[in-house]
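Shown here: the complex without one of its protein chains, the others still in place.
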Amino acid sequence: MSTSPAGQQEGSVGRDRGLHVLRQMLRIRRFEEKCVELYSATKIRGFLHLYIGEEAVAVGAIGCLEADDAVVATYREHGQALVRGVSPGAIMAEMYGKLEGCARGRGGSMHFFDAKTRLYGGNAIVGGGLPVAVGLALADKMQGRKRVTCCVFGDGAVAEGEFHESMNLAALWKLPVLFLCENNLYAMGTAIRFEHAVTELVKKADAYNVAAAAVDGMDVLAVEAATRKALDYVRSGAGPFFLECRTYRFRAHSMFDAELYRAKTEVEEWKARDPITSFSARLRAEGSLSDADLELIENEVAAEVTDAMNFAEAGTWEPIEDLTRFVYSEGKPV
Amino acid sequence: MSTSPAGQQEGSVGRDRGLHVLRQMLRIRRFEEKCVELYSATKIRGFLHLYIGEEAVAVGAIGCLEADDAVVATYREHGQALVRGVSPGAIMAEMYGKLEGCARGRGGSMHFFDAKTRLYGGNAIVGGGLPVAVGLALADKMQGRKRVTCCVFGDGAVAEGEFHESMNLAALWKLPVLFLCENNLYAMGTAIRFEHAVTELVKKADAYNVAAAAVDGMDVLAVEAATRKALDYVRSGAGPFFLECRTYRFRAHSMFDAELYRAKTEVEEWKARDPITSFSARLRAEGSLSDADLELIENEVAAEVTDAMNFAEAGTWEPIEDLTRFVYSEGKPV
Amino acid sequence: MKTITYREAVREAIREALKRDERVFLMGEDVGRYGGCFAVSKGLLDEFGPERIRDTPLSESAFVGAGIGAALGGMRPIVEIMTVNFSLLALDQIVNNAATLLHMSGGQFNVPLVIRMATGGGKQLAAQHSHSLEGWYAHIPGLKILTPATIEDARGMLWPALQDPDPVLIFENQTLYNMEGELSSETNVIEIDHACVRRQGTDVSIISYGAGLWKSLKAAEMLASAGISAEVIDLRTLRPLDDETCLGSIAKTHRALIVDDGWRSGGIAAEISARIMERAFYDLDVPVQRACGADVPMPYAKHLEQAALPQPEGIAEATKKMLSKNG
Partner (left out) sequence: MKTITYREAVREAIREALKRDERVFLMGEDVGRYGGCFAVSKGLLDEFGPERIRDTPLSESAFVGAGIGAALGGMRPIVEIMTVNFSLLALDQIVNNAATLLHMSGGQFNVPLVIRMATGGGKQLAAQHSHSLEGWYAHIPGLKILTPATIEDARGMLWPALQDPDPVLIFENQTLYNMEGELSSETNVIEIDHACVRRQGTDVSIISYGAGLWKSLKAAEMLASAGISAEVIDLRTLRPLDDETCLGSIAKTHRALIVDDGWRSGGIAAEISARIMERAFYDLDVPVQRACGADVPMPYAKHLEQAALPQPEGIAEATKKMLSKNG
């Protein structure tokens, strides 16, 4: 996908690329729909934060990263992990709390980690991942590597002191960080106008001389194009980039949320802009998607979800004797 | 002084006002010169941060506050305390560690407190005073009082997360805070270009929709005029104001500073702009200051400093049995 | 008498405080429009409005510091930090300002601030969301640390905390919010400076607090059926500690076991053990024991999490061992 000629982005999507992007969004959507079932079935516990509605951001942005780039995400990271290429089975097993999970069942839904794809969590402290991302980028810069660290966070995180300190540090040291802000207009139940004196988050970057752009986070191709530009900038060594993706969370913040803070009508309006529906429509319009294509993709995606679930079901429980492993690295005096 | 017609500010200073302002700056300068002596004489211990060179800021800004406004300052607060009207004797006694000090000798140079003039410290954690100032302003707003809280901090503090969070909160809730930034171009030994990606600190305010201005902090009248404007704005209920005063520290950061980080020539250039010298010259030029006037002021100021020292010398040591007093309020079950 | 949940008890306490004292207001993340992360403050926004039920941005350091300032400015803020896990971001304000201002100002400025936070593990929230740090906070002079374990204390401790001239931290264990219990309709005055014996016994003193109280009471049941009479103490307040109640009990039982969900090493259980060592050494038939959280970041998997926390069975086992040893 990252090889497709940039020219295509403006005009027609193209069938191969289109189906790939659609499939990626559907992989997240269907996977999470299953998660909801499994949560009700008490297979998954703890906090579960759904990404449904925001798929275009992960698919558009994370999809542009190179294999050796790094991702630092939040507790709402199912989408990023799937797009990044973490095994769906390992992800599902993690939420089951099984040993075969991508964090041995120690992390759960909020803490996916994967050394192979350089996914450094799954951080459940809002804003907590930003300084870590800055450090990963610092290590790359000091070691002369061209890698980029993509740091994902929400609109709420922008209010934390860590955002301010991390943006300044990254800018001061011209570090290769892509600050990817998923602005879904709410921090839990707090609407953005109650979170920020300046709600146009992209403007925050000026305070640090950080290059920035805002993009429609419901349009997967727009996100992809904006991310490409941002990544080129960052890879050129010019410093960090702040990309604000304007999106919306269709579901509750977590499984414990009565959604008292927003009107059903507002949710419906945004659902009318469902990134999957609109992108499918666009593909159909240009003749890149047929009913048969969609059915095939849905079937393949459904199979992936089922396989993931079966993998998790077949997983094992880590023996209780291993409880205190990994408090300190092994083979070293504690 | 706060009664002198604003019109005068542009043209001639006027003798009464001029002598008053000059006296205030000299009170700080001479008081601190004595502090240096007393530090060498080991009468004063701990950290001692001198304000010499920055007097125009405290005199111009703090001098504009009303009696019932509040001040939250830093460890470099001698000037603010003196201008605010805290007894010089109590200040000196505090640095001696005497019971008669403005904090019973428990605070020392970094922690002046005075309920009478509403001086809430002397905070020695960089940035630590900002949230407290926001809260004081919140209390005023919630109780319908027109008071202003003046929060003093340096350029270094602007890099702390507390700055970001406090500015946003004050702006979001339109709180009556005057954020008074003393930009002396250094945070200890770190020049502003190594602290901030954007060194024009006044620009930081845009990220929060906070009204702001930058002013020559070596020009006491300019500071005064800018502060008046800022205070009018804040008192009008429009929200906080960020005032950047560009100034310079003539002395070392503290008594333990070899000043390896800046060129003597740079210091000399700034000393050529000594706020006291330049203001005296201006007064002389307009005929508002004679040698006799200056001698009189110097004598009176010297007397005040001597009295303060004598008061401190005559002070007593708090009995050691009282060590654990004030961990909790008295007359209450601990 | 009426039956309510711990959650409702806290809500009633907040509501009463807001009614009784106009200087009181509640401030924190999602306390208003969302209804509170644990639904504690649900409905209060409609009743008291956004000025007094104040949603804050994600800025723990700023809004906790703002609570300190508001307290200095004559208000009586109840600052809610959603959970203790996030309070680390506000720790500088709590330790260097709230806890020190009175002393540093030579007695001029006291800080009548109440900070509430949910605490504890047991909900499969993993390492960053399952801390039990109330005992750790108890190390800080200038703070008072309350850990209401019962419906009555959840209902009754807030008001005296607000009457206190100094900063008080209230830790509500998140596993207790759904607990139901009886509450006498009339508000009775509650002391916050002493521990309570929740179950009388003669063979051993089980010293606990918060969620640990209920595990200890369960353990005491098991022990009873094994013919062991355990006295169960609810500390209620971790700073200042009520030594007398503990020592009085030990003078009778000559054995003590301390139960604490927090990490064992350097936890509050160690402090209690050390004090018993210093003041009741010669009363002891056997060494004081601790049943604490394992020294490990909390794992997500349920079986591992349960193994990381003290459980009634383990508490009972440890107690039996103490009695089998001489005595």
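Observations, loosely collected:
The letters A, B and C name the chains in turn, as written, and every chain counts its residues from 1.
Basically, a contact is a pair of C-beta atoms (placed from the backbone, for glycine too) under 8 Å apart; a residue touches a chain by one contact, two chains touch by 3 or more.
The shown structure was predicted, so the numbers you read here are calculated from the model rather than taken from an experiment.
Within the complete assembly, A:115 is the residue of A:115, A:272 or A:292 that touches the hidden chain. Of the candidate positions C:10, C:40, C:53 or C:104, contact with the unshown chain belongs to C:104.
The omitted chain makes contact with just one of the residues C:226, C:251 or C:277: C:277.
Chain A residues in contact with the hidden partner, per the touch definition given at the top, are 70, 72, 101-107, 111, 113-115, 120-123, 125, 128, 130-140, 142-143, 149, 161-162, 165-166, 168-169, 172, 325-330, 332-334.
Looking at chain C, the residues touching the absent chain are 61, 85-86, 88-89, 91-92, 95-96, 99-100, 103-104, 126-128, 131, 135-136, 138-142, 239, 241, 263, 265-271, 273-274, 276-278, 281, 284, 286-290, 295-297, 299. Within chain B, the residues in touch with the undisplayed chain are 45-47, 94, 97-98, 103, 105-108, 110-111, 123-128, 156-157, 159-161, 187-191, 194-196, 257-258, 260-261, 317-318, 320, 323-324, 327.
In this section, only the chains that are shown with their structure count from here on.
Relative to the C-alpha centre of chain A, the farthest chain centre belongs to B.
Work out the mean CA point of chain B and of chain C, and you get 41 Å between them. If each chain is reduced to the centroid of its CA atoms, chain A and chain C end up 36 Å from each other.
Chain B has its Cα centroid 47 Å from the Cα centroid of chain A.
The set of chain A residues that touch two or more partner chains comprises 159-161, 194-196.
Contact with two or more other chains is made by residues 57, 59, 61-62 of chain C.
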